[in-house]
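Could you have a look at this structure, given as structure tokens, before my questions?
The complex is shown incomplete by one protein chain, all other protein chains being positioned as in the whole.
Now for chain A:
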Amino acid sequence: MAPGTNTMTNDPILKVEHLSMRFGGLMAINDFSFEAQRGEITALIGPNGAGKTTVFNCVTGFYKPTMGMIIMRQKGGREFLLERMADFEITRDAKVARTFQNIRLFSGLTVLENLLVAQHNMLMKASGYTFLGLLGFPAYKKASAESIEIAKYWLEKANLIERADDPAGDLPYGAQRRLEIARAMCTGPEFLCLDEPAAGLNPRESLALNELLRSIRKDSGTSILLIEHDMSVVMEISDHVVVLEYGQKISDGTPEHVKNDPKVIAAYLGVEDDEVEEVIEEIEEIEETQGGTH
């Protein structure tokens, strides 16, 4: 267990072990391991180009990792090896949902339709793979009405109910971010991965986002993995922080612990040339003390 983590229970929902990802000559992720606990908000932070999005893409199946294992454990105890599954199966079967760093909405569909598309698999089953639905079976009508209720629930949570019938592409930026999260939640995930949800938001939108994330954790019990740039957001809402630099983990623990970790400070603030020696010494000291605990 990494120092500084003082979680009561040890019930990881996601275990990433020795993950490596190589792009040609570039080792974007190098032997990276971490755990995300059930019911927590875990933050993955690091400077630009550290490999955070790449980790996400490996977890959600959009990239096949060069090496390593990614294990998702559902509430019922069912385990999935995500690195062996196709991207859409990871959402459908393992119940991992995600958003994208550059928002990917269906901009020509309305806000409501975006949320209905997210319930595709449930509705497909209810409509007897379209055939029974075409014939007007009541089971599909019921499921269809239910799906609209679910969509309404999330629209209210994301404060988008007023815009339900507008095209998604017409929403302001902050609302699009919230819609993308609401859409991911409509797939009924146990684990939600958000790639820089606060990027480009103004302070008010950022606040609304924090509200939304907290209520997701509280009301639906969904665990969240979150990439973030903005330290203040991370410190405020996350329970556990993992820091990545050049594809390697440099720190892992509570926000408090990470904030005071000199390696993190060096990575984030950068250090003057004459201070490098000093910092390296400091880091080596820390590594020695850590080595004992490992």
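Heads up, the rule we're going with is that a contact is a pair of C-beta atoms (placed from the backbone, for glycine too) under 8 Å apart; a residue touches a chain by one contact, two chains touch by 3 or more; residues count from 1.
Everything that follows uses one rule, which is that contacts and distances are computed from a predicted model.
Peer 1: Given the options "Branched-chain amino acid transport system permease protein", "ABC transporter ATP-binding protein", "Cytochrome c oxidase, subunit I" or "Carbon monoxide dehydrogenase small chain", which would UniProt use as the protein name of the unshown chain?
Peer 2: Of "Branched-chain amino acid transport system permease protein", "ABC transporter ATP-binding protein", "Cytochrome c oxidase, subunit I" or "Carbon monoxide dehydrogenase small chain", the absent chain's UniProt record names it "Branched-chain amino acid transport system permease protein".
Peer 1: Write down which of A:T60, A:S238 or A:T254 is the residue touching the left-out chain.
Peer 2: Of these options, the touching residue for the absent chain is A:T60.
Peer 1: Among A:R38, A:R73, A:R98 or A:R178, which one is in touch with the chain left out?
Peer 2: Selected residue, touching the omitted chain: A:R98.
Peer 1: Which one, A:T110, A:N159, A:N210 or A:Q248, makes contact with the chain that was left out?
Peer 2: For the chain that is not drawn, the touching residue is A:T110.
Peer 1: Among A:T187, A:S206 or A:T254, which residue is in touch with the absent chain?
Peer 2: A:T187
Peer 1: Which candidate, A:M27, A:M69, A:I150 or A:A164, sits in contact with the chain we can't see?
Peer 2: If we include the chain that is not displayed, A:A164 is the one touching it.
Peer 1: So which bits of chain A touch the chain we can't see?
Peer 2: Those residues of chain A that touch the unshown chain are 60, 62, 87-89, 91-92, 97-100, 104-110, 112-113, 116-121, 123-124, 127, 130, 133-134, 148, 152, 161, 164-170, 183-184, 187.
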